[in-house]
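Heads up: the structure comes next, in structure tokens.
On to chain A.
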Amino acid sequence: MLVNQFLLLGAFLFCTGVYGVLARRNAVMVLMSIELMLNAVNINLLTFGYLHNAVSGQVFALFIIAVAAAEVAVGLAIILLIYRNRASINVDELDLMRG
Partner candidate 1 sequence: MEATGSNAWLISLAVFLPLLGALVMMAIPKEEEDLHKLIALASSLAALIAGVFILARFDYDNAGTLQFVVDKSWIDVINSRYIIALDGLSLPMFMLSLVVVPLCIIYSWDHIPEPGNAKAFLILLLVLATGMNGTFVAHDLILFFVFFEVVLLPMYFLIGVWGGPERKYASLKFFLFTLFGSALMILSFLALFFLSDVQTFDMRILPEAAAGIHSTTAIWIFGGMFMGFGIKVPMFPFHTWLPDAHTQAPTVGSVILAAVLLKLGTYGFIRIAIPILPEAAAEWAPWIGLLAVIGIIYGALGCLAQTDMKRLIAFSSVAHMGYVMLGISTLTDFGMNAAVFGMVAHGLITGMLFFIAGSVKERYHTLEISRLGGLLVSAPRLGWILGFASMASLGLPGLAGFWGEFPAILAAYQPADGLPVETFRTYMVIAALGTVLAAGYLLWMYQRTSFGEPSEEWADTEIDDVGTFEWIAWTPFLLAIVVFGVYPNLLFSVTDDAVVNIADIVAKSTGG
Partner candidate 2 sequence: MFAQLTQFESPPVDFFSLTPLFILVGGAVVIMLVTSLSPRPIPGWFSTAVSVAASAGAAVVAMVLWNDVRESGPYSTVSDAIGIDGFSLFFTVLVSLGVIATALVGDAYVRREHIAAPEFHALLLTAATGAIVMASANDLVVMFIGLESLSIGLYILAAMQFRRPHGREAAMKYFVLGAFSSAFLLYGIALVYGTTGSTSLIVIRERTSSLGAMVSPSELLIVGIALLLVGFAFKVAAAPFHFWAPDVYEGSGSPVSGFMASVAKAAAFAGLLRVVVVALGANEGDWAVPLAVLSAISIIVGAVMAITQNDVKRMLAFSSVGHAGYILVGVQAATAEGMSSALFYLFAYTFMVIGSFAVVSVIGWDNGHPIERYEGLAKRRPWLAGAFTVFLLAQAGVPMTAGFVAKFLVIKSAVAEEIYWLAILAMVASVITAFMYLRIVMAMWARDADVDDAPRLAVAPATAFVVAAAVAITLVYGIIPDSLIEFTRDAVPALVAGN
């Protein structure tokens, strides 16, 4: 199987996700970029699982999918909270505190 290609795909998706988190202004898009990063990890895990002929990679991926769902739920709730208060989900407007 094309192990290297899958790993490269994973790396590419991960980088896209990182770029998305850093560059996107819309909070939902930021959330989706994070999902992209997590799924890039999943691809990696599956590939490595196949490489080592072990099931643990797939098990790990399942865990990540489940946890990511919980994380998204919380994330969307927080975004909703902000949207309700200011009718905008532009992350650049979150500038009360300058970190």
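For anyone wondering why these and not others, all candidates are chains of the complex that A comes from, given by their letters.
In this section, contacts are C-beta pairs under 8 Å (C-beta built on N, C-alpha and C of every residue); 3 or more make two chains touch, one makes a residue touch a chain; residues count from 1.
If you're wondering where the values come from, they're calculated on a predicted model, not measured in any experiment.
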All of 1 or 2 sit in the complex with chain A; the one touching it is 2
Touching candidate 2 in the complex, chain A uses residues 7, 10, 14, 17-18, 21, 27, 30-31, 34, 37-38, 40-41, 44-45, 47-48, 51-57, 59-60, 63-64, 67, 70-71, 74-75, 77-79, 81-82, 85, 91, 94, 96-99
